[in-house]
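Got a structure for you, written out below as C-alpha coordinates; questions coming shortly.
One protein chain is absent from this view; the other protein chains keep their places.
Moving on, here comes chain A:
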Amino acid sequence: MFAKFADLVAYNLFGLEAETRLGESVHFFFYDTTKIIFLLSIMIFFISIIRSYFPPEKTKKLLSNYRKITGHIMASLLGVVTPFCSCSSVPIFIGFVESGIPLGITFSFLITSPIVNEVALVMLYTIFGWQIGTLYLVSGILVGIIGGLVIEALGMEKHVEEYVYQISSEESEIEELEWSDRINFAKGEVKEIVSRVWKYVIIGIGIGAAIHGYAPAELLAEYAGPNNPLSVIAAVIVGIPLYANAVGTIPIVEALMGKGVALGTALSFMMATTALSLPALIILRKVIKPKLITVFVTVVGISIIGVGYMFNFIMSLV
(Lines give C-alpha, C1' and ligand atoms only; values in the text may rest on other atoms or scores of the structure.)
Protein backbone atom coordinates (compact mmCIF):
# COMPACT_ATOMS: atom_id res chain seq x y z
CA MET A 1 0.00 0.00 0.00
CA PHE A 2 2.72 2.49 1.05
CA ALA A 3 5.04 1.37 -1.72
CA LYS A 4 2.27 1.90 -4.26
CA PHE A 5 1.60 5.39 -2.95
CA ALA A 6 5.30 6.22 -3.12
CA ASP A 7 5.49 4.78 -6.67
CA LEU A 8 2.58 6.98 -7.65
CA VAL A 9 4.05 10.18 -6.22
CA ALA A 10 7.68 9.70 -7.18
CA TYR A 11 7.33 8.15 -10.64
CA ASN A 12 3.92 9.23 -11.90
CA LEU A 13 3.29 12.59 -10.25
CA PHE A 14 6.87 13.88 -10.34
CA GLY A 15 7.75 11.86 -13.42
CA LEU A 16 11.08 10.66 -11.99
CA GLU A 17 12.91 7.59 -13.25
CA ALA A 18 13.04 4.70 -10.80
CA GLU A 19 16.67 3.98 -11.55
CA THR A 20 17.99 7.49 -10.86
CA ARG A 21 19.39 8.71 -7.56
CA LEU A 22 16.79 11.46 -7.25
CA GLY A 23 13.97 9.06 -8.07
CA GLU A 24 15.21 6.60 -5.47
CA SER A 25 15.52 9.27 -2.79
CA VAL A 26 12.09 10.76 -3.42
CA HIS A 27 10.51 7.31 -3.45
CA PHE A 28 12.19 6.39 -0.16
CA PHE A 29 10.98 9.66 1.37
CA PHE A 30 7.31 9.23 0.52
CA TYR A 31 7.32 5.53 1.29
CA ASP A 32 8.80 6.03 4.75
CA THR A 33 6.87 9.12 5.83
CA THR A 34 3.45 7.69 5.04
CA LYS A 35 4.28 4.28 6.50
CA ILE A 36 5.80 5.62 9.71
CA ILE A 37 3.19 8.27 10.49
CA PHE A 38 0.39 5.77 9.87
CA LEU A 39 1.93 3.04 12.04
CA LEU A 40 2.92 5.55 14.68
CA SER A 41 -0.64 6.76 15.19
CA ILE A 42 -2.01 3.25 15.57
CA MET A 43 0.80 2.09 17.83
CA ILE A 44 0.78 5.12 20.12
CA PHE A 45 -2.91 4.51 20.69
CA PHE A 46 -2.49 0.92 21.84
CA ILE A 47 0.68 1.59 23.81
CA SER A 48 -1.01 4.48 25.59
CA ILE A 49 -3.78 2.15 26.73
CA ILE A 50 -1.10 -0.07 28.33
CA ARG A 51 0.68 2.96 29.73
CA SER A 52 -2.49 4.19 31.40
CA TYR A 53 -2.12 1.25 33.80
CA PHE A 54 1.27 2.49 34.97
CA PRO A 55 1.10 6.09 36.18
CA PRO A 56 4.31 7.28 37.92
CA GLU A 57 2.51 7.26 41.28
CA LYS A 58 1.89 3.54 40.96
CA THR A 59 5.48 2.92 39.85
CA LYS A 60 6.71 4.81 42.91
CA LYS A 61 4.59 2.66 45.19
CA LEU A 62 5.72 -0.57 43.52
CA LEU A 63 9.39 0.42 43.66
CA SER A 64 9.41 1.30 47.33
CA ASN A 65 8.91 -2.42 48.01
CA TYR A 66 12.18 -3.50 46.40
CA ARG A 67 15.83 -3.12 47.31
CA LYS A 68 19.18 -4.01 45.78
CA ILE A 69 19.41 -5.78 42.44
CA THR A 70 15.71 -6.68 42.25
CA GLY A 71 14.94 -2.99 42.77
CA HIS A 72 17.22 -2.03 39.87
CA ILE A 73 15.68 -4.64 37.59
CA MET A 74 12.14 -3.59 38.50
CA ALA A 75 12.99 0.11 38.11
CA SER A 76 14.50 -0.49 34.70
CA LEU A 77 11.52 -2.59 33.55
CA LEU A 78 9.01 -0.06 34.84
CA GLY A 79 10.99 2.66 33.08
CA VAL A 80 9.87 1.03 29.83
CA VAL A 81 6.14 1.28 30.47
CA THR A 82 5.73 4.35 32.67
CA PRO A 83 4.61 7.39 30.70
CA PHE A 84 7.34 9.91 31.04
CA CYS A 85 8.41 13.09 29.33
CA SER A 86 11.64 14.90 30.08
CA CYS A 87 9.73 17.82 31.58
CA SER A 88 8.40 15.44 34.27
CA SER A 89 11.83 14.08 35.21
CA VAL A 90 12.33 16.50 38.09
CA PRO A 91 8.98 15.88 39.84
CA ILE A 92 9.53 12.14 39.32
CA PHE A 93 13.06 12.30 40.70
CA ILE A 94 11.93 14.25 43.77
CA GLY A 95 8.93 11.98 44.28
CA PHE A 96 11.08 8.83 44.17
CA VAL A 97 13.90 10.07 46.39
CA GLU A 98 11.53 11.66 48.86
CA SER A 99 9.57 8.44 49.26
CA GLY A 100 12.76 6.60 50.22
CA ILE A 101 13.60 4.86 46.94
CA PRO A 102 17.43 4.59 46.82
CA LEU A 103 19.22 6.98 44.46
CA GLY A 104 20.66 4.18 42.29
CA ILE A 105 17.25 2.60 41.77
CA THR A 106 15.82 6.01 40.86
CA PHE A 107 18.55 6.33 38.25
CA SER A 108 17.87 2.86 36.84
CA PHE A 109 14.38 4.15 36.12
CA LEU A 110 15.49 7.53 34.77
CA ILE A 111 18.10 5.99 32.45
CA THR A 112 15.90 3.32 30.88
CA SER A 113 12.83 5.48 30.49
CA PRO A 114 14.09 7.66 27.62
CA ILE A 115 16.24 4.93 25.97
CA VAL A 116 13.50 2.38 25.62
CA ASN A 117 10.87 4.66 24.29
CA GLU A 118 8.00 2.38 23.28
CA VAL A 119 7.33 4.43 20.19
CA ALA A 120 10.91 4.01 19.02
CA LEU A 121 10.71 0.34 19.87
CA VAL A 122 7.66 -0.19 17.70
CA MET A 123 9.44 1.56 14.84
CA LEU A 124 12.49 -0.63 15.32
CA TYR A 125 10.31 -3.73 15.17
CA THR A 126 8.56 -2.59 12.01
CA ILE A 127 11.67 -1.34 10.20
CA PHE A 128 14.35 -3.79 11.35
CA GLY A 129 12.36 -6.80 12.54
CA TRP A 130 11.89 -8.38 15.93
CA GLN A 131 15.47 -9.54 16.47
CA ILE A 132 16.96 -6.06 16.44
CA GLY A 133 13.95 -4.65 18.29
CA THR A 134 14.39 -7.19 21.08
CA LEU A 135 18.16 -6.64 21.22
CA TYR A 136 17.55 -2.92 21.62
CA LEU A 137 14.92 -3.49 24.33
CA VAL A 138 17.11 -5.87 26.33
CA SER A 139 20.23 -3.74 26.04
CA GLY A 140 18.35 -0.55 26.97
CA ILE A 141 17.10 -2.26 30.14
CA LEU A 142 20.64 -3.53 30.84
CA VAL A 143 22.14 -0.05 30.49
CA GLY A 144 19.59 1.20 33.05
CA ILE A 145 20.33 -1.60 35.53
CA ILE A 146 24.11 -1.23 35.22
CA GLY A 147 24.04 2.58 35.33
CA GLY A 148 21.87 2.55 38.46
CA LEU A 149 24.01 -0.09 40.18
CA VAL A 150 27.21 1.90 39.55
CA ILE A 151 25.68 5.15 40.82
CA GLU A 152 24.44 3.28 43.90
CA ALA A 153 27.88 1.77 44.52
CA LEU A 154 29.57 5.17 44.22
CA GLY A 155 27.42 6.55 47.06
CA MET A 156 26.44 9.78 45.34
CA GLU A 157 23.69 10.77 47.79
CA LYS A 158 25.44 13.97 48.87
CA HIS A 159 25.51 15.18 45.27
CA VAL A 160 21.78 15.61 45.18
CA GLU A 161 20.60 19.16 45.86
CA GLU A 162 19.83 19.43 49.60
CA TYR A 163 16.34 20.75 49.15
CA VAL A 164 15.24 17.47 47.56
CA TYR A 165 15.66 15.69 50.91
CA GLN A 166 13.74 18.41 52.73
CA ILE A 167 10.66 18.11 50.60
CA SER A 168 7.85 16.07 51.91
CA SER A 169 5.19 15.92 49.29
CA GLU A 170 1.55 15.23 49.74
CA GLU A 171 0.59 11.62 49.32
CA SER A 172 -1.25 11.65 46.06
CA GLU A 173 -3.87 9.09 45.45
CA ILE A 174 -3.86 6.91 42.39
CA GLU A 175 -6.98 7.58 40.44
CA GLU A 176 -9.01 4.64 39.24
CA LEU A 177 -9.53 5.01 35.53
CA GLU A 178 -12.57 3.94 33.58
CA TRP A 179 -12.20 2.50 30.10
CA SER A 180 -13.44 5.77 28.64
CA ASP A 181 -10.66 7.61 30.54
CA ARG A 182 -8.04 5.27 29.14
CA ILE A 183 -9.33 5.77 25.60
CA ASN A 184 -9.40 9.54 26.09
CA PHE A 185 -5.86 9.40 27.43
CA ALA A 186 -4.73 7.32 24.43
CA LYS A 187 -6.42 9.64 21.94
CA GLY A 188 -4.81 12.63 23.61
CA GLU A 189 -1.42 10.92 23.45
CA VAL A 190 -1.75 10.16 19.72
CA LYS A 191 -2.65 13.78 19.01
CA GLU A 192 0.04 15.17 21.26
CA ILE A 193 2.89 12.84 20.22
CA VAL A 194 2.17 12.87 16.48
CA SER A 195 1.86 16.67 16.46
CA ARG A 196 5.17 16.88 18.31
CA VAL A 197 7.22 14.30 16.41
CA TRP A 198 6.03 14.57 12.80
CA LYS A 199 8.61 17.27 12.07
CA TYR A 200 11.40 15.05 13.38
CA VAL A 201 10.09 12.14 11.35
CA ILE A 202 10.06 14.19 8.16
CA ILE A 203 13.49 15.73 8.79
CA GLY A 204 14.86 12.32 9.78
CA ILE A 205 13.44 10.64 6.70
CA GLY A 206 14.60 13.54 4.53
CA ILE A 207 18.17 13.07 5.73
CA GLY A 208 17.73 9.30 5.49
CA ALA A 209 16.51 9.69 1.91
CA ALA A 210 19.50 11.84 0.99
CA ILE A 211 21.86 9.27 2.52
CA HIS A 212 19.96 6.52 0.72
CA GLY A 213 20.44 8.14 -2.67
CA TYR A 214 23.75 9.94 -2.30
CA ALA A 215 25.98 8.86 0.59
CA PRO A 216 29.11 7.03 -0.50
CA ALA A 217 28.69 3.51 0.84
CA GLU A 218 32.40 2.63 0.63
CA LEU A 219 33.40 5.63 2.74
CA LEU A 220 30.82 4.98 5.47
CA ALA A 221 31.55 1.28 5.58
CA GLU A 222 35.22 2.08 5.97
CA TYR A 223 34.82 4.63 8.77
CA ALA A 224 31.74 3.33 10.58
CA GLY A 225 31.75 -0.30 9.52
CA PRO A 226 32.46 -3.27 11.77
CA ASN A 227 36.19 -3.09 11.14
CA ASN A 228 36.79 0.30 12.67
CA PRO A 229 37.11 -0.23 16.44
CA LEU A 230 36.79 3.47 17.26
CA SER A 231 33.50 3.96 15.42
CA VAL A 232 31.31 3.11 18.43
CA ILE A 233 33.01 5.66 20.67
CA ALA A 234 32.80 8.30 17.95
CA ALA A 235 29.10 7.54 17.41
CA VAL A 236 28.33 8.03 21.11
CA ILE A 237 30.32 11.27 21.35
CA VAL A 238 28.58 12.65 18.27
CA GLY A 239 25.21 11.46 19.59
CA ILE A 240 25.25 13.15 23.02
CA PRO A 241 24.84 16.81 22.03
CA LEU A 242 22.33 15.94 19.32
CA TYR A 243 18.91 16.35 20.74
CA ALA A 244 17.07 14.13 18.39
CA ASN A 245 13.91 12.33 18.90
CA ALA A 246 14.43 8.58 18.66
CA VAL A 247 11.63 8.56 16.14
CA GLY A 248 13.53 10.87 13.81
CA THR A 249 16.82 9.07 14.34
CA ILE A 250 15.58 5.67 13.22
CA PRO A 251 15.19 6.51 9.50
CA ILE A 252 18.71 7.96 9.50
CA VAL A 253 20.03 4.84 11.22
CA GLU A 254 18.14 2.66 8.75
CA ALA A 255 19.71 4.44 5.78
CA LEU A 256 23.18 4.39 7.38
CA MET A 257 22.96 0.67 7.99
CA GLY A 258 21.93 0.17 4.39
CA LYS A 259 25.27 1.80 3.54
CA GLY A 260 27.32 -0.58 5.68
CA VAL A 261 27.44 1.12 9.07
CA ALA A 262 27.72 -1.60 11.72
CA LEU A 263 24.64 -2.47 13.77
CA GLY A 264 26.25 -1.88 17.18
CA THR A 265 27.57 1.48 16.06
CA ALA A 266 24.14 2.52 14.79
CA LEU A 267 22.35 1.43 17.98
CA SER A 268 24.88 3.17 20.22
CA PHE A 269 24.30 6.34 18.25
CA MET A 270 20.55 6.05 18.76
CA MET A 271 20.86 5.37 22.47
CA ALA A 272 23.24 8.27 22.98
CA THR A 273 20.92 10.76 21.28
CA THR A 274 17.96 9.68 23.40
CA ALA A 275 19.53 8.88 26.78
CA LEU A 276 21.98 11.74 27.01
CA SER A 277 20.80 15.03 25.65
CA LEU A 278 21.79 18.52 26.65
CA PRO A 279 18.24 19.76 27.41
CA ALA A 280 17.57 16.72 29.63
CA LEU A 281 20.83 17.30 31.50
CA ILE A 282 19.96 20.96 32.06
CA ILE A 283 16.63 19.90 33.56
CA LEU A 284 18.34 17.30 35.79
CA ARG A 285 20.79 19.93 37.02
CA LYS A 286 17.89 21.39 39.05
CA VAL A 287 17.99 18.40 41.37
CA ILE A 288 21.52 17.01 41.14
CA LYS A 289 24.92 18.65 41.42
CA PRO A 290 27.48 18.85 38.57
CA LYS A 291 29.54 15.96 39.92
CA LEU A 292 26.61 13.56 39.77
CA ILE A 293 25.71 14.85 36.30
CA THR A 294 29.26 14.02 35.19
CA VAL A 295 29.05 10.57 36.76
CA PHE A 296 25.67 10.02 35.12
CA VAL A 297 26.94 10.98 31.65
CA THR A 298 30.12 8.93 32.06
CA VAL A 299 28.41 5.80 33.37
CA VAL A 300 25.63 5.86 30.79
CA GLY A 301 28.06 6.77 28.00
CA ILE A 302 30.39 3.88 28.83
CA SER A 303 27.47 1.42 29.13
CA ILE A 304 26.18 2.48 25.72
CA ILE A 305 29.63 2.10 24.19
CA GLY A 306 29.78 -1.38 25.77
CA VAL A 307 26.46 -2.28 24.21
CA GLY A 308 27.72 -1.12 20.81
CA TYR A 309 30.81 -3.32 21.00
CA MET A 310 28.77 -6.26 22.23
CA PHE A 311 26.42 -5.99 19.25
CA ASN A 312 29.25 -5.59 16.77
CA PHE A 313 30.89 -8.65 18.30
CA ILE A 314 27.68 -10.72 18.18
CA MET A 315 27.12 -9.69 14.55
CA SER A 316 30.65 -10.74 13.64
CA LEU A 317 29.86 -14.26 14.88
CA VAL A 318 26.69 -14.79 12.85
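Observations on the structure shown:
Note that in this section contacts are C-beta pairs under 8 Å (C-beta built on N, C-alpha and C of every residue); 3 or more make two chains touch, one makes a residue touch a chain; residues count from 1.
What we mean here is this: contacts and distances are computed from a predicted model.
The unshown chain of the complex is recorded in UniProt as "Small redox-active disulfide protein 2", chosen from "ABC transporter ATP-binding protein", "Small redox-active disulfide protein 2", "Rubredoxin" or "NADH-quinone oxidoreductase subunit E". Across A:P91, A:G129 or A:G155, the residue that sits in touch with the chain not pictured is A:P91.
Across A:F14, A:W130, A:Y163 or A:F313, the single residue that touches the chain missing here is A:Y163. Although one chain is not displayed, chain A still touches it through residues 55-57, 60, 83-85, 87-88, 90-92, 94-95, 98, 163, 167-172, 184-185, 188-189, 192, 196, 286-287.
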